[in-house]
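Okay, structure first, notes after.
Heads up, one of the protein chains got dropped from this complex, but the rest are sitting where they should.
Presenting subunit A:
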């Protein structure tokens, strides 16, 4: 009687009370089930079968159903279920294939009621009909499901899944006749209890066994399934074909799934292996669990919500021999620990950036950074106010697109193709490369080449003309040399200013110094301006504006020039636009210090100012006509190379390294060189510049690099007759004993170099083919193909 009153209160006001607690069981649990009064729970396992009363402060053992002298296998439970209509009725599934029902109302100590021994293999699951008092369903490893009427001695009907083992069976809560069953081969079947001959519907839900399923308590059509493939899927069964409406990816195979009462989108899962926690997911937010219970020390084997209308109490049993009651409010919320910031590059150089909204909001006072040239796009999902997500952790996402064309790396490709790296005197190489760079609008680089030439090849002779050429208002050579070094160190890509600047200062040597210090100053200024975070600023407006879909913010400020371009001209007040340098795509990347970057980053990096920590001491004297040995500069040149590499223009670093060869190589440590080489080769290969990359490999002096050419040089051939690989020799097939490669000209076997036409695949000795094609343009085999030899 007392019990009854409790039930009514529980049902009435949701007055369940309790706390997070656990009690120790004597043995690992396999399954648990709650009585409908929400005050008792039954725990079953291989060697445990007990009923506990759930009290406010603790679990109290009420009844041990495992009686008898010799525990029989019938008591080794794989599953247990408590009838939701009759609180005296329980059923268990035994590992030996027996289904047992228990009547707590029996006066004797042994409460065992009926024994069904119809299944041949382990019974994985038993399930009572939600409203019918006498109907029990079981699913077994032998592939059969059986429906029992408890008033009869044996099963009423048998359903054959026509496939492997049944892992779970569940009566539909709303649909009187329907039940779902899940199988080891990944299928889910829907049955009508009246039609045992064939299933109503079948579909493949998972890859690998489907361990569990659960009907939504409110929504008629929804079925959640969990599988070994670590997924929980929610299916809408009302449509003609079962439709997957939600999918949650967990980190381990899903052993149980249970919808959370009163929360339409929540479900609890526990896993079969490795992971011991219980998660409550919001299916609409499938990546981060809404709540997590971490009490268990071994895998959780059974979970049950304590009351069908109370979402805050969850009970669980585990292999670690404990029974737990979890309170939802005590759950840990992974969302709180989630990192709401993220940064990612797209395939084409787009950049997505997500930041915590609160973070963004605090900076809302700052004005947008004016220097950005990109078109930022912002998305923001409209939040459903009814959802518990609000205020948890949501990030604002912004996406920066690359301006069309700005990401183009044509300069890189052109440069790579046209640079001359060897085979001519140094002076010519430098001139050539300088010319290439200039033609591509890379004046800075052109300057550098010119400087190198001056340093290393007979300074003072040809230099004047060269400089005139490049500088426009050329003058003596020593001074500009210095100057451009400084400036280059500061801000690459400033070709025009540099030139102008220098042309002004070229007459007085002290201008140089003055000038450079000025540069330093401005650079510092730049850095300050730079400090404000670009994307964050942009975000502000949008966080407030509740737009649903992503919308594009027109780049109003996009045309303002970057401050870093406004470099050191006190003497030159006018700022002019630089047209010849492609704008770099990303600001966020400007701290990139590795030369191992993709092309567009390299580009971007070369635009931005460097820290002004460069030492200018070494060049403080005038160098007019002094014949300083090239060694004098080597430190500087090395710094220069490092600078380029740091800026991402590893192309320049490597090219100079190759061209100068021994002259600088010893000053840069082997590892750095190797690093540059690999980065450059990687870049070249990404642009499919195989020839150039091969040339670079060949010309490299680093052993680790030059051996790249010697790796995987094996060519596997298949026999042209039987199409099988020729293992031992390249010219005769072991299988069909025929010579595979005959020369089309002399009809002898080719044992050495075999050249063949890629069009008609005829070929032969290299010499023969060459000779033949000098005289004729047709294939020597007479196939009529117009072969080409190049």
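Here is the rule we go by: a contact is a pair of C-beta atoms (placed from the backbone, for glycine too) under 8 Å apart; a residue touches a chain by one contact, two chains touch by 3 or more; residues count from 1.
The rule is short, and it goes like this: contacts and distances are computed from a predicted model.
Novice: Hey, which one's the missing chain according to UniProt: "Mannose-1-phosphate guanyltransferase alpha-A", "Dipeptidase", "Sestrin 3" or "V-type proton ATPase subunit"?
Specialist: The record names the chain that does not appear here as "Sestrin 3".
Novice: Of A:53, A:156 or A:252, which sits in contact with the chain we cannot see?
Specialist: Hidden-chain contact among the options goes to A:252.
Novice: Which of A:76, A:92, A:178 or A:634 sits in contact with the chain that's absent?
Specialist: Result: among the candidates, A:76 touches the missing chain.
Novice: Tell me which of A:297, A:337, A:686 or A:771 is the one touching the absent chain.
Specialist: Of the listed residues, the one touching the omitted chain is A:297.
Novice: Taking the full complex into account, find the residue in A:105, A:342, A:725 or A:759 that is in contact with the omitted chain.
Specialist: For the chain that is not drawn, the touching residue is A:725.
Novice: Against the chain that's been left off, what residues of subunit A make contact? List them.
Specialist: On the side of subunit A, residues 46, 70, 72-74, 76, 78, 94-97, 117-122, 141, 184, 208-209, 211, 228, 252-253, 255, 272-274, 276, 297-299, 319-320, 724-725, 727 touch the unshown chain.
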